[in-house]
Structure formats: C-alpha cells, structure tokens
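Here is chain A:
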Amino acid sequence: MSEEVKLMKGNEAIAHAAIRCGCDGYFGYPITPQSEVMETLMEVEPWKTTGMVVLQAESEVSSINMVYGGAATGKKVMTSSSSPGVSLMQEGISYLAGAELPALIVNVMRGGPGLGTIQPSQSDYFQTTKGGGHGDYRLIALAPASVQEMADFVGLAFDLAFKYRNPAIILADGVIGQMMEKVVLPDFKPRRTDEEVEKQCPWAATGRKMSRKNNIITSLELKPEVMEQNNLRFQAKYKQIEENEVRYEEILCDDAEYLLVAFGCSARICQKACEIARAEGIKLGLLRPITLWPFPTKAIAGYANKVKAMLSVELNAGQMVEDVRLAVNGKVPVEHYGRLGGIVFTPDEIVNAVKTKLM
Partner candidate 1 sequence: MALEDIIKPENLVYKKPDIMNDNPMHYCPGCSHGVVHKLVAEVIEEMGLVEDTIGVTPVGCAVFAYNYIDIDWEEAAHGRAPALATAIKRLRPNKLVFTYQGDGDLAAIGTAETIHACNRGESIAIIFINNGIYGMTGGQMAPTTIEGMKTATCPYGRDYKLNGYPLKITNQLKDLDGIRYVTRQSVQTAAAVRKAKKAIRKAFENCMDGKGGASVVEVVSTCSSGWKLSPEKANKWMEENMFPEYPLGDLIDKDANK
Partner candidate 2 sequence: MAKIKGAVVVNKDRCKGCQLCVVACPANVLAMSKQVNAKGYNYAIMANEDACVGCASCGIVCPDGCISVYKTKID
C-alpha cells in the first residue's frame, strides 16, 4: 500500500496521530496557538470510531488533573496547551511524575512571560527541562521540528511514557503548530482492551481484583525514609532514561568548524543558515537536540573537541545555552543568539550572529 501524503497543520497532525496511536483520552482547554488540536478531535469525533474520549475541560488545571485521573487507570491519555496554560498545569505534572504515571502533554509554545503574546517562542525550555512544578522530577521532552515529527512523536512519547512510567512532553512552538506541511500519518493502531491495559499496567487503579492487593495511586509519603527511597528510585529511572533515550540529529557536522545548536523551528532556520554560511566558505554545522531531556550532553561534549565555537540559537533570552555550556565545560566559547517576544529570526540573522559572536 502506498503511503498517503496529507497536507495539514502541526496541531492537526497531533490530533490525527493521537487517534491513530490508540490514545484513550484527550482533555484540553482552548488556547492560541494550539486550539486546532482539540478542534480537530471534536471534528473527527473519534469516540464514534475508536472509542477515544475527548473532553473540553473548564481550565488547564482541570484538564491536567483529568489526565492524572485517567493515567492512574492505565489508560493512554493526553492534553495539549500553550505556555500560560502549561504554567497552570505544573502542579498536575508534578503529581504525575510523583505518582509515576505515563501521560502525554503537548506544549505549543508562545512568547511570555505572563499573557505575553500568541506568536511563537521557545521560552519554556527551562520550565520543561528544569522542573516547572515542585520537587525533583524530570519530563521526557521531545522537540519536533516538522509537522511529520509532530505526528511521529505522539506515538513515541506514549511509548516512552509507558516504558518508564513517567510523563512525557512534546515541546513544540507556534511555528510548528501552525505551519502546514506534508505529512504521512502513522498507521492505525487499535486502543488496548481493558484486559490488555491491566496486563501492561498491573499497578493501575482499575477496580481491585480480589486476587491482588488494592492499587493506590499517590505521590504522598509522610515517612521521610520511605520518601527518600521513592526519590532515589525516580533518580535511578531518570539515569536510565539519560543512558538510553537521548535523541539528536547532526546536519553538516562532519567537517564543521563552527556548530549551531538549535531545536524545533529554530533548527529548521539554522539548517538554511548552514547552507548560506557554507556558500560563503564558513564550515557551519548544526546539532539538533530531539530530546531536550535527556539532553545530548555527550554528543555536544564530543564536538567541543572538534569545533572552534558554538552558537545556541533559540527563540528566547538564552535557556538551552546553559546546558550547551555545561556539556562543553569551557573547552570552546559558547554564545547565544535569540529573538524574543514572538519574533522569529531569519537565516541571514543567524549567519551574521555566527560571524559577529563566534569568529
């Protein structure tokens, strides 16, 4: 069968991919620039075909807690929002991590702080990779750079979330959410039956079978000795994720003398910047982190021995650059170039930044 190529927005691709990967429930609240996710789901009405539940909640606070409730029963559940809405969700995300529940959160970032702007931004990098909510926890963070990856990462994020019993986040931005591109949607995968869910998730609150102890989904533990052990277990899990799940892409890196590090839509623009620079004789390469956590620290550390300098290109005031610097550990200069408030840089701007900041 030939692949069916479709043209759609990144936000629409998220919705279609969710239905196709056997998602059990979506709970959301409208916010620009991601409202097409729920709009698409409501238009397609998957509850009539796959049985997927789709519900518009009264707030982002409620939608993330619906996700928390659904995830606790072993179901494949997700929400999507944009920056201010994701700020409201941080409490629920911390609970998901604390109760070790698999779930998917999609953040189609817009500029902040505060109500900020509806234009694209990447200024939620800190929030996503450094905590956001309270406590020592980590989110598996995937950063798509195309509509195709918006579609592909839904299934991948769910797989990782269930593999590690940890919430995963797709950190997109207003550009990737809103732009239309060709996409091949994933094949249809049926939703798991309740029996399959119970087999895959013996920990889930599904109604206590008398053959087992009752399952209690909680992040609460008042005994400090036990709570420390819980945290050490989380940390061991995070270490395992750091060892196994780092994903990144290298573009024109083999002979690079200067390296750009960029994710999401910035990486798309950086790719063009590399071509322009090379036409001018500057050997510029691009390393694109696909997982923002776990961060491709080792790969970047490797390039610290090969290139003369690095430029972290982000739609923010300098967030990922801190992780790049930690990876490089002072071996070569690492600079940042960013635009703020919803402005998106041009490839020429980036080439110019390479020349002025690195050379």
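The candidate set was assembled so that all candidates are chains of the complex that A comes from, given by their letters.
Going forward, contacts are C-beta pairs under 8 Å (C-beta built on N, C-alpha and C of every residue); 3 or more make two chains touch, one makes a residue touch a chain; residues count from 1.
For clarity, every value in this text was computed on a predicted model and none was experimentally measured.
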Can you tell which one of 1 or 2 makes contact with chain A in this complex?
-> 1
Within their complex, chain A touches candidate 1 through residues 24-25, 27, 53, 55, 57-59, 61-63, 65-70, 72-73, 75, 77, 91-92, 95, 99, 194, 205-210, 213-220
